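Provided herewith is a single structure, encoded as C-alpha cells, for subsequent inquiry.
Yeah, one chain of the complex is gone here, protein chain that is, but the others are all in their spots.
Right, subunit A next:
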Amino acid sequence: MKTLRYILLAGVMTLAAACEKDNFDGPTAGLSGRIIDADTKLLVEQDIIRGTTIEITEHGYDPVKPQVLVVKTDGTYENSLLFENTYSVKPMRGNFVDVPSQDIQIKGKTVLDFSVTPYLRVQDLRVEKVGNLVVATFKLQQNVAGNVVKIGIYADKDQRVGEPMRLGQKEQDINAPADPNTTYRLEYNPDEFKTQMPLGKEYWFRVGALISIGEAKFNYAAPIKLAI
C-alpha cells in the first residue's frame, strides 16, 4: 500500500513537473497606437469592414505569416496579446499615403503612432436636417494625384457606419479631381430607407470620399448622430 502511494506521489510530481516544463509563457506584450493626420493632428477615420489594416511580422521565423490588425473606425488600433520580440510593422491598403515598414521591439505595452497624409480630407462639414432631408455640405481637400471616384453620406444604427457598413446612403459619382472651391452637397432622404431605419429615431451619419488609387479606402469625417 505504502509502495503504491509512493508510486502515485512520484507520478503526480512527474506530471506537475512536466507541466511546468512544457508550458511557455503567454503573450505579455502589446502594441497600440493611433493613425494621425500629419497636418491637422486629428485621428484619421477608418472603416471597420474592408478598412485599413496593419500587418505585423514577427522576426525569427521563416516562413512567417503576418498578423493583421484591423484599425478601429476612430483611427486607433490595439493588439494586447503579442509575444515580446522584434516585429516589422506596416500599415497596409489604407486611406493615406503609403508609410514605409518599420522594425520595432515590442516589449510591454508598446505604443506606435503613425503620422500620415490622408488621400482626402473632408472639411467644413455640416450635416443638418432640412425639412425631411438630411443635408450634408462639405469641402474636399485632395493631397495626392488622381480622381475622386465618389462621395457619399452613409447612415446606420451603429456608430461604426461607413461605405461598406450602412443601412442607407446617398452617393454621388465624381470621377474628377477634387475642387477646393466647390462646396459639395448631398441630400439623404430618410424615407427611402425607413424599412431598415424607421423614422423618429436617432441614427449615425458619416460623410466620406474615395480616391481612385488601387486598394484605397474611403476617407471620412467623424460620425454624427442625428434624429430623423
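General observations
Just so we're on the same page, a contact is a pair of C-beta atoms (placed from the backbone, for glycine too) under 8 Å apart; a residue touches a chain by one contact, two chains touch by 3 or more; residues count from 1.
As a working rule, contacts and distances are computed from a predicted model.
According to UniProt, the chain absent from the figure is "RagB/SusD family nutrient uptake outer membrane protein", selected among "Phosphate starvation-inducible protein PhoH", "RagB/SusD family nutrient uptake outer membrane protein", "3-oxoacid CoA-transferase subunit A" or "Multiple sugar-binding protein". Among the residues A:G26, A:G200 or A:G214, only A:G214 touches the chain that is left out of the figure.
Of the candidate positions A:L133, A:M165 or A:L226, contact with the unshown chain belongs to A:M165. Take subunit A: the residues that touch the chain left off the picture are 49-50, 63, 65, 68, 92-93, 163-167, 191-192, 194-196, 214-215.
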